[in-house]
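Missing here: one protein chain of the complex. Every other protein chain is in place.
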Amino acid sequence: MSKVLNKRNGIIAVLILSLLFPLAFSDNKYVLYIMTLAFIYIIAIYGMNILAGYTGQLSLAHAGFFAIGAYSVGVLTTKAGLNFWLALLLAVLITMGIGFALGIIALRTKEHFFAIYTLIAGYLIYLLIYKWEGLTGGVRGLIGIPIPNAIGPIEFSSSIAMYYLVLFFLLLSIFVTVRIVHSLTGRTYNAIRNSEELAQTLGINTKLNKLVSFVISVSFAGLAGGLYASLVRFIGPEIAGTTMVFTFLMYLIVGGIGTLTGPIIGTMLFVWLEQYLQSFQEHRMLIFGPILTLIVIFYPRGIVGAIQSLRGYFRTRKKESSKSYTTNSESTDMKSREV
Amino acid sequence: MLKLSDVTIKFGGFEALKNINLEVHEGELVVLLGANGAGKSTLFKTISGLNKMTSGDIQFNGNSISGAAPDRIVKTGIVQCAEGKKLFSEMSVQENLMMGGFVHRRKKAQLKQSLEETYDLFPILKEKKDDAAGSLSGGQQQMLAIGRALMAKPKLIMLDEPSIGLAPLIVEQMFCVIQSINRNGTTVLLAEQNANAALKIASRGYVIENGILVLQGNSKELFNNDDIRKAYIGA
Amino acid sequence: MTFIKLEGLTKRFGGLTAVDEVDFEIEQGKITAIIGPNGAGKSTFFNLISGFHQPTSGSITFEGKDITKTPPHIVARLGIARTFQTTHLFDTSSVIDNIIVGYRLRTKSKLFDAILRTKREKREEKEAFERAIEVLDFVGLANLADSPVSTISQESKKRVAIALALATGPKVIFLDEPAAGINPGETEGLAELMKKIVDSGITVCTIEHKMQMIMGLADNIMVLNHGAKIAQGTPEEIQNNPTVIEAYLGGESSAEVI
Amino acid sequence: EDGEETKKDEGKAPVSTEGSKVEELTIGYTGPLSGPAAFYGEETLKGLRMAAEEINDSGGFEVDGQKYTINLATLDDKYLPNEAAANAKRLVQEQDTKFIYTPHSGGVYAMQVFNEMEDFIVMAYTSEPGVTETGNKMTVRIPPRYDRYIEPFTKYEMERFGKKIAFLPTATQYGKDWADSLRPVWEANGGEVVFDESIDFSKDTDFQTIMTNALAKNPDVLFIGGPSQPTALVLKQARDLGFEGGFIIMDQAKLDEIAAVLGGSYDLLEGVISTPPLVTSRYGGTEAFIEKYRSQNDKDPGSESGFHYISLYILVEAMKAAGTVDDTEKIMAAMDQGAKNLPENKEVYYIKGVDDDGGFLPLLRMAYIENGEIVQMGEEK
Partner (left out) sequence: MELLLQQLFNGLTLGSVYILVAIGLTLVFGILHVPNFAHGALYLIGGYLTLMAMKGLGVHYFVAIIISMISVALIAILMERLVFNPLRNAPAIHDKIAAIGMVLFFDALVSLIWGNDYQRMITPYGDSVTIFGIATSYQRILVIVVAVVVVILLQLFLKKTMIGASIIAMAQNREGAFLVGINANAVAMMTFAISGALAAIAASISSPINLVFPAMGHIVILKAFVVVIIGGMGSVPGAIIGGLILGITESLGATYISNDYKDMIAFLLLIIIMTVRPKGLFAKGVY
């Protein structure tokens, strides 16, 4: 029981920290900006995690959907003159709509094929944005995306306000993810990840479930994209690019795919590491690249996975069997055979 | 011919094999009996070099083969027909058989002859020689796996539960085949749960339980041993 | 009304006819066994009924309903459960988590229930859990509930696979070689379990090569050879059927030999 | 005043005792220093570095009685707008800089979102007129506007080769803007655009396909451009396929570099019109600059380096004229004066002044190849 308390305390501590953070850095717009940007990425990565980590379908079109969200907000606010909030809502809906359409076709493929299919689909989204100048501004991008409209007395012109706005959506995303993961639906996704064939035999409509999971996943990306547009206020087609999706994936893997805290830890670590390594300029990739490869080799379940198995190791050493019918007991201690 | 001394294997904390001492002499057909998870396959894999020993020594024809790579072991003449068949499922039956002769790839004529011999042993394989191995039924695949192992012209062939999942008629044939392989001069080490049939063709046997060799003797003794009858013959 | 009725069931893979014009009826509340040489088409036959393969021709009727083209997940919902020849489980989960998923098709909670954590979601989670414990008890594995599937024995896995099928609340359960690769003592236990399943009102249909077990267990046996049905009847009839002996059981032998 | 939001450096400015104490003034830079565009980023940075080193070696510069040396703070943005914005925030925050250079329009736009509020001047190296036309009061646009070349280019090529032109510029915004400006002028002069597509150097590996299609329309003139090296290949491809007409080359590519890629001679370039290479310019400071650049880099400088070089001098002059190093408004106002005060021995290019929007006004110079020789024309100092 004390563990639950610990965990809860930990969560509360992190929450308070994130709420108080801007006060400590209230005059450092750079730190706030990077933090806000990181939060936006985390939202998108949670979406990726639901699909890749829990449902087992690696979609590499995620940056494309991020861009669709961003461009929806951009186009709707700058060209159609919509209110930001309405635009954001529509952006999420548009992303989901396109996700639904793509998902229906893409999910006919499996495994690597799905990954590469979506990679190419993402690239097509990129090309489309790049070429469709009339709507998207082409290579030049969209300029002059407005800040979110004030809600009553709350204005979003300051960095702090944007920080809290994004934090709110981040917490919402985490909340939704946690709820999904710890539900029958989450178990269903997990079953599909483990074995689609078996899930089918058990009466699970795998096609539908994968599709729903896909749509939910892209809705996170769309939301994150919309927020991104209003934070950076200038968007270009490169946000749909393959570099972006691999960056997301990298953060997710290093943090720990299929874990709840992985997206946060991976993103925070890498975003700040990249800022720190700026002083090495172009040569930083000489260090960064191998580090990434090594982490993947030696900590395949990411940082969170490494911590978990370390904890699991100590736990099993202490108590042989603690009977708690918990879900997703992620301990990997093998081969404890009853004799 | 094959001699295991004090072979021990650990997977993490779990001892899958404990101080195994086992011997197979030239020309023998030795059966290794044991329930599920007793460690039969682990033992075979160890001999084949697919598992790393924790301690102990394995000798073949007087030379230690402990720690040798699997391909070296095949070259020295120990070939295993593993559980789960491990076929090249998208290659044709014939290609699978030819790959079985990989270590003799330079001796074209010999390979050709082995192929014919194998087809004689399993006519069904000849019928299906151009079909993909993965499209065969379970029993046909088992035959292919044995055939492939024979293509390597082994001195010692290890068969891991060749009767698993086979129809009674086929099981019978299978045991006949094994017997004839042995009679043609190949030493056989056979892992089985089907003690009844196995002991009928074997000269000697070992019984393994939870990673420990608990019993050994010639097939008559084992066949008449009450514990064995209870556990493996079910009569 | 017949329980399960197959008419002219045929499945071809390219040039190969794996199941050939099979007419058959499965009786409710009985144990039906399918036997036949390797490659006779037994597993394929199961795949057809469970919706994994679409028959090339012929029809499948379940409780009067045509399910010939029904996809597997719907077939399962109608009450047809199955296991696979090579034991197939969610390897990275614990035993209980495996079984809980088995009950998923009887629950209705959707994504929104999950996010809003509705009453329905809570009730169904509890229900699924209780059901899983119940089923595990039934197959005699309650003590392994928390073990990761990857750590349990082969025989336990077979039982988990059956439990998983039972968790779906089936009317009939199809078992593909449940006793393959387990030793004689354990085989008996498995036979007991099958009896218990039938006694609880669930029809059993099994593929098996262990004749001794089948002859003592089955009410009705169908023999397939090269995809075609070559015989059907009670164990005695089958044992004495010359065609079967020739094609399958083997020359001078009878079931007791092995 | 927005300026109050960022820390004012009271602590930093000690009482100046007759210039005995030299202060450091940080100039920010964010540009592509890694990835596909890194080469370009480095070239721009080289010009800045050379100017900064010279200024520092000569003991710095004096504004309002205080001596300053220049500290260049550089960050890599991989050519990405959002990274440029993050870098800008960082430079403002951590280096307290008032001037940030960036050599790409995406970075400029991303910074323009907040540069007025956070009080720093964007030193934009992009010939895209848009960056100063949006009304941002704190942006300086360094290179010349491309639209001024269009009329003379058109006239020359039409007279020499004919009225049919095929467009195959690079598929960047810049290339497209060029094409959009050229098209109406070409047509207004009675010409015809027979082929109108673009080449994407970041995605295409072979230009033969598009060139075949373009030449199938029998053009007299080709409009091409982009980075020098691939542009050279495009040109060669056209010649390989038997094209004998003229070329209009966008100002991004450099004639001398193109010639170098094609083996050093201007033969294949017969009939090309473009901007003159820096190495053929002859202003007060050109020679010294080229010399120095060559000695440091073992090759010829391009115009990016040259423009960056003078722009830093002009910025310094503007600060001197404004009498302040941190009142951005005053410095912007003094920019024109700064250009005019540029010492002659630093004149790599001659800048007439800075217009009201913050755009540099260089002399309009052009070059064409006739009989294998570069011929220059245009405005004179």
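Structure notes:
Each chain gets a letter, A, B, C and D, in the order it is written, and its residues are counted from 1.
One rule holds in what follows: a contact is a pair of C-beta atoms (placed from the backbone, for glycine too) under 8 Å apart; a residue touches a chain by one contact, two chains touch by 3 or more.
Fair warning: this is a prediction, and the values are worked out from it, not measured in the lab.
With respect to the full assembly, the chain omitted from this view is in touch with A, B, D. Considering the full assembly, A:M285 is the residue among A:V178, A:M285 or A:I307 that touches the omitted chain. Only one of B:K52, B:R105 or B:K220 touches the absent chain when the whole complex is considered: B:R105.
The chain not shown here is touched by just one of A:L32, A:M96 or A:A115, and that residue is A:A115. In the complete complex, the residue from A:N9, A:N83, A:S157 or A:T293 that touches the missing chain is A:T293.
Screening A:A52, A:A91, A:I145 or A:L231 against the full complex identifies A:A52 as the residue touching the chain left out. Mapped onto subunit D, the interface with the missing chain covers residues 34-36, 38-39, 42, 171, 197-198, 200, 202-206, 208-210, 212-213, 216, 227-230, 232-233, 240-242, 261, 263.
Residue-level contact of subunit A with the missing chain is found at 52, 58, 105, 108-113, 115-117, 119-121, 123-124, 127-128, 131, 242, 246, 249-250, 253-254, 257, 282-286, 288-294, 296-297, 300. The missing chain lies against subunit B, touching residues 48-50, 69-71, 74-75, 79-82, 85-91, 95, 98-103, 105, 132, 134-135, 148-149, 151-152.
Just so we're on the same page, only the chains that are shown with their structure count from here on.
Here A-C and A-D are compared, and the pair linked by more C-beta contacts is A-C.
A simple rule picks the central chain: find each chain's mean C-alpha point, then take the one closest to the mean of all protein C-alpha atoms, which gives A. Averaging Cα coordinates per chain places subunit A and subunit D 38 Å apart.
A separation of 31 Å divides the Cα centre of subunit B from that of subunit C. With each centre defined as the average position of its C-alpha atoms, the distance from subunit C to subunit D rounds to 74 Å. Counting partner chains per residue, subunit B shows two or more touched chains at residues 37. Within subunit D, not a single residue touches two or more of the remaining chains. Interface of subunit C with subunit A (complex): residues 50, 52, 71-74, 76-77, 81-82, 84, 88-94, 96-97, 100-102, 104-105, 107, 109-111, 113-117, 121, 124-125, 128-129, 143-148, 150-153, 164-165, 167-168. On subunit D, the positions that touch subunit A within their shared complex are 5-7, 33-34, 38, 74-76, 79-82, 85-87, 89-90, 92-94, 105-106, 109-110, 112-113, 118, 130, 134, 171-173, 176. Across the complex, subunit D is touched by residues 27-31, 33-34, 37, 133, 138-141, 143-144, 228, 232-236, 238-239, 275, 278, 281-282, 284-285 of subunit A.
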